[in-house]
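Note that this complex is displayed minus one protein chain, with the remaining chains in position.
Up next, chain A:
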Amino acid sequence: MNPIDPKQGRSSAPSIPKDPTSLVLWALAVCALVVLLAWSVLLNLYRILERNHLAGVGVEVLLVLVGLLPLLLLVPVWRGLRNAGQARAALAVKDLITTRVKATEAREWAQYAIGYGAAVLLVFLSVQFLLANDGAVGSTFFRLELIRDSFGLVLGAFWKNVWMFCVAEVLILVWGLVIAVARMIPGRAGQPIRFLATVYTDAFRGLPTIISIYLIALGLPLANVPVVRDWRPEWLAILALTMSYGAYVAEVYRAGLDSIHPSQWSAARSLGLSFSQTLRFVIIPQAVRRIIPPLLNDFIALQKDTALVNVVGVIDGFNQAKIIASNKFNLSAVTTVAILFMIITIPQTRLVDRLLEQEKRRTRG
């Protein structure tokens, strides 16, 4: 290999960076547009409030304050402009290092301004959507006095959802494990059991939950099935949810049990532990830790699917809200129940993310 000639091999002078000015000007244009749009939305909002006799000094001050917020976008734009100016000045005196540093900073500020500008734009556009049709969209979903008046009733009915998913989750935890273990039973004797368990999981994972609720909660009493026909529809719905989600959770368990390294089986069996002792003391305790995040995901889905029980006439939060909605010809009560669902599920979603992050750190470290 020939030695690299330092004079020819590579240029020792730093390359001249691109001028950031045009990007910064773009950022300025975007931000100015966002500010103007925000103001027009706020003006629109003020007119609607005025027409509904909701305007007052407090509201005006609030709107002005909100109107000032988008102006903060001009701060990064200003910094971008300043850095771009400094970059040009440094280039004029051939100070390439400073040029590069300042140009980079200018570009970063401009990108920052555009990013935040886009976010502010989206927020005000969604406000504008609610105000559309003279505020008809907003009042359809968010009629405050209706939300206030119906809140107690909806919340009361929503407890039925909470109660149903709590009971169902306990049952599903047990039932899912039973199915998962049934699918793992070894040997020729276990074959029919494995087959049945597979048929069950395939069937219920293929069946839409709403249909299984409909078939079980309406069908079993209709068919006069003993014992079950006397159950209240809530319990039949819980049974349907357990059957449906039990299939999903069984798969989660199975994936968890499968994920334990075979060497753990070898170690346990070599000590004389039986198949079931190995499962109970060695495999399941380790698997459960790993499946908590996917299990919680399934439970979040289950909690939302408790709203499906309205198809068999159970008065849950959603059904109650629907009744109010059709009486008042306005969906605000349904908004209430939607928000209630989000309030209980969002913390769990965050928790799942945290657990997954922890797991990732643990397995990496």
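We adopt the following convention: a contact is a pair of C-beta atoms (placed from the backbone, for glycine too) under 8 Å apart; a residue touches a chain by one contact, two chains touch by 3 or more; residues count from 1.
One rule holds in what follows: contacts and distances are computed from a predicted model.
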{"item": "Protein name (UniProt record) of the chain left out of view, among \"Glutamine transport ATP-binding protein GlnQ\", \"Formate hydrogenlyase\", \"CU044_5270 family protein\" or \"Aspartyl/glutamyl-tRNA(Asn/Gln) amidotransferase subunit B\"", "value": "\"Glutamine transport ATP-binding protein GlnQ\""}
{"item": "Hidden partner chain, touching residue among A:L45, A:V120, A:V282 or A:L308", "value": "A:V282"}
{"item": "Of A:L122, A:A267 or A:I339, the one touching the omitted chain in the full complex", "value": "A:A267"}
{"item": "Contact footprint on chain A, counting only the chain that is left out", "value": "263-264, 266-274, 277, 281-282, 285-286, 289"}
